[in-house]
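Have a look at this one.
Removed from the display is one protein chain of the complex; every other protein chain stays in position.
On to chain A.
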């Protein structure tokens, strides 16, 4: 490949891939908000329930 094409291609692909991974990793590592949240799968996780007022 010629140098300018290689530079444009690699810069673009690396930038886009890095940002895609960065945001996706952020999504899966940020702790979810306490129940009730928008998602069904974690409804039964005990440590995510909001304590009931005494």
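As a convention for this text, a residue touches a chain if its C-beta (ideal position, glycine included) is under 8 Å from a C-beta of that chain, and two chains touch if they have at least 3 such contacts; residues count from 1.
Heads up, the rule we're going with is that contacts and distances are computed from a predicted model.
A chain of the complex is left out here; the name its UniProt entry carries, from "Peptide/nickel transport system permease protein", "Aspartyl/glutamyl-tRNA(Asn/Gln) amidotransferase subunit C", "3-oxoacid CoA-transferase B subunit" or "Sodium-dependent transporter", is "Sodium-dependent transporter".
Across the interface with the omitted chain, chain A contributes residues 1-2, 4-6, 8-9, 12-13, 16-17, 19-20, 23-24, 26-28, 30, 32-33, 36-42.
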